[in-house]
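All protein chains but one are shown in place.
Here is chain A:
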Amino acid sequence: MTAVLPTRAPTQRPTGGKLIDQFEYGLDAPICLTWELTYACNLACAHCLSSSGRRDPRELSTAEAEAVIDELQRMQVFYVNVGGGEPTVRPDFWHLLDYAIGHDVGVKFSTNGVKLNKARAAQLARTDYVDVQISLDGATAAVNDRVRGVGSYATAITALENLAEAGMKDFKVSVVVTRENAGQLDAFKALTDSFGAQLRITRLRPSGRGADVWDELHPTMAQQKDLYQWLLANGDGVLTGDSFFHLSAFGEALPGLNLCGAGRVVCLIDPVGDVYACPFAIHENFLAGNVRSPGGFQTVWQQSELFADLRNPQTGGACTKCQHFDSCRGGCMAAKFFTGLPLDGPDPECVQGYGESALAARDLELVTPKSHIDHSHKGPVRGQPTLLGMPAIPPAKICDESPLAGLDLR
């Protein structure tokens, strides 16, 4: 691992004081962590944070995944956010779900809904200690399918119907806020309410394939302002994964943890067992270790040099001199990194406008960091997102284009 972090002088953990100040120095185990079970996915979302698509042959086996769960139980990590890829396409997904629950590790999993038929929905409704999040990035099929792929809205709605019909409680609709759906927040809320579900909205990051579409999809400053107002008005009834803390610099702090928790209170275990500082930082610079190494996950969490480095408050850099630093604490590390901004400078979406000027001031020659981990589908995918234009797939036979193509009717 190369050092990418601005040097932070190691300081002593304070006694007493605010919880957030304690969190900056890290915890003995994560509060919760994200665990991506597979890079395989039936979809090819334009903004996928993990560049998922194809399964990696090195993915953890069932026995290795069970060993990770045993370790999380020992460390008293009480719940994990399971994702992918599409976690439910792993044949042992339902087994691992039961195994985790049976070992005091609650599971909240994110899915596009592809496997949530009536039988699975009924199974989930009978299971305590499991939470389901259905991803939906548009309140209408037109908006959703442009980024998630044609047919993905219908799949998600069917899954939501099945869950509601099965009597599942407290399931979530999980939305990544983009320039195209930022105006649909009330519509998302109404849609979610109609299923008796709960709305969860999170921030778009320039991570994975998200880097390719971030310029086009990240909310405008005006939309950020509206989002902030909407969160202040609706925040209590809406989950955010505490992902919009950069908006707190507009004024009043948003509910939840207004701090980057990467390597401090959260982290990511990827499908091959690599441990990264956060789900939005799948890049070798944020790789802390692997759960397969001696000592397993606990040793990575407690002894990695990278995490030790992250567990210090930021003391230098332009942001620390800003009057809003206490509100936003400099924003999202991954968002800065993948847009080529310095990690001790402003977030690219800094609501005070320092991000825009920092982006404008980037060297024209600058190549933004790109992860070498890419499991994107190589061939065409059914219902590919149309955001980036229609896929250029040459017709296999001339009549695939049109039944009359090439026919000389004269």
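In this text, contacts are C-beta pairs under 8 Å (C-beta built on N, C-alpha and C of every residue); 3 or more make two chains touch, one makes a residue touch a chain; residues count from 1.
One rule holds for everything that comes next: contacts and distances are computed from a predicted model.
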{"item": "Name under which UniProt lists the unshown chain, selected from \"ABC transporter permease\", \"Putative mycofactocin binding protein MftB\", \"Fatty acid desaturase\" or \"Phosphate-selective porin O and P\"", "value": "\"Putative mycofactocin binding protein MftB\""}
{"item": "Contacting the left-out chain in the complete assembly, out of A:121, A:191, A:249 or A:332", "value": "A:332"}
{"item": "Selected residue (touches chain absent from view) among A:141, A:239, A:253 or A:381", "value": "A:239"}
{"item": "Residues of chain A (touch criterion as defined above) contacting the omitted chain", "value": "13, 15-16, 19, 22, 25, 27-29, 31-32, 34, 76, 78-79, 81, 104, 106, 129, 202, 236, 239-243, 245, 255-257, 259-262, 265-266, 278-280, 332-334"}
